[in-house]
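Here the complex is missing a single protein chain, while all its other protein chains stay put.
Coming up: chain A.
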Amino acid sequence: TMALRHKNTRRIEGLDSNVWVEFTKVAADPSIVNLGQGLPDISPPSYVKEELAKAAALDRLNQYTRGFGHPSLVKALSQVYERVCGRKIDPLTDILVTVGAYGSLFSTIQALIDEGDEVIIIEPFYDCYEPMVRMAGGKPVFIPLRYKNNGNSASSADWVLDPAELANKFNSKTKAIILNTPHNPIGKVFTREELQVIADLCIKHDTLCISDEVYEWLVYKGNKHIKIATLPGMWERTITIGSAGKTYSVTGWKLGWSIGPQNLIKHLQVVHQNTLYTCATPLQEALAQALWTDYKRMDDPGCYFYSLSRELESKRDRMAQLLREAGLKPVVPDGGYFMIVDVSALNVDLSGVDEKQPYDYKFVKWMIASKKLSAIPLSAFCGPETKRQFEKYIRFCFIKKDSTLDAAEVILKNWNKQAA
């Protein structure tokens, strides 16, 4: 009986495994060139680091602050996003500060998803969406992005939803759809037309939209990030999620935010006050100051919101070039800092590897061990039906300093030589 009684709850049954726990451990070896986990090895801007040092020196900033978000931070966020969205955002009622965007996703899903609710998830997806929906008793309903094969250069824009297929996924049980734009892992930046298709269905079926926009500032030339919450009829049914970690290359600060209408945010606030109550004070103050600095120069190309994406665009182009030189066809992303690539052209035969894992899991493990290069297998980002479709793809992260990309270049050039 002892074993039975201290068993885990139903809500976490089957949610114990996690691709990151598996792969970050393996890639932690410093001799591995780590292009796996989405972790910048470039430095955050110095003014951001300085703000944290300044904040920590102030005694009162070492004690509890306002639960739903430090006052100066929610004020700064409301100003930045009022400007972006073109609408009034109340810092106290329309914003919740959370422990990373991850915490916002959790608060949103716990607040709004009940037993039996269906949640549409677009594949491939940031892997936490599925277990979070399940933990809330919801039922994930998957729909894949499909590659429309029209031309040689693979771009993230070539991956699209089939509007009829999407419409079929909506029914009376559909509580929400999770949108991620710019998209992890593909890097797709949804166009206004694509967002309108989703918005129309949300309005028709009275469905909520959970919009994960953590990479909102990382869009490359020729692309524009559009907030679905700004489309007609969408503000009242959308929670938009952002991340300090991705905005300022400070993933270790673990600060994120949810923005939306009071009648939805108030429920997220209830979850927050019953889960961790408040986020760390000095980090929130430092983030507020950093946001003010960039808010004041939002008309200036020097603003970090724009300069980071310029810096990353050249890294993106370099990464794509390296992969091409290795004989591969990368999917060039329009946004974000990940790139996916089909590795079948490398013809690595892993049929002998005795593991019941998809090909890409086996490939990445083999690549880490034999090539000292890490990536993340794409099937980690898919529901059960679609895993086979994506099991030849792996994901590289390119928010890396030049020396890391140099080391990757050496490995990829040598690989090609061996293959030839």
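Just so it is clear, a contact is a pair of C-beta atoms (placed from the backbone, for glycine too) under 8 Å apart; a residue touches a chain by one contact, two chains touch by 3 or more; residues count from 1.
One rule holds for everything that comes next: contacts and distances are computed from a predicted model.
The chain not displayed here is annotated in its UniProt record as "Kynurenine--oxoglutarate transaminase 1", chosen from "phospholipid:diacylglycerol acyltransferase", "Kynurenine--oxoglutarate transaminase 1", "Dipeptidase" or "NUP43 protein". Checked against the hidden chain, the listed residues A:119, A:132 or A:308 yield one contact partner: A:132. Only one of A:40, A:335 or A:358 touches the absent chain when the whole complex is considered: A:40. Here the missing chain is touched by one residue of A:56, A:167 or A:303, and it is A:56. Only one residue from A:196, A:230 or A:278 touches the chain missing from this view: A:278. Those residues of chain A that touch the chain absent from the view are 1-2, 5-6, 8-12, 15-16, 18, 20-21, 24, 37, 39-41, 43-44, 49, 52-53, 56-57, 59, 61-67, 99-100, 102-103, 106, 110-115, 128, 131-132, 135-136, 171-172, 205-206, 208, 249-255, 263-264, 267, 270-271, 273-283.
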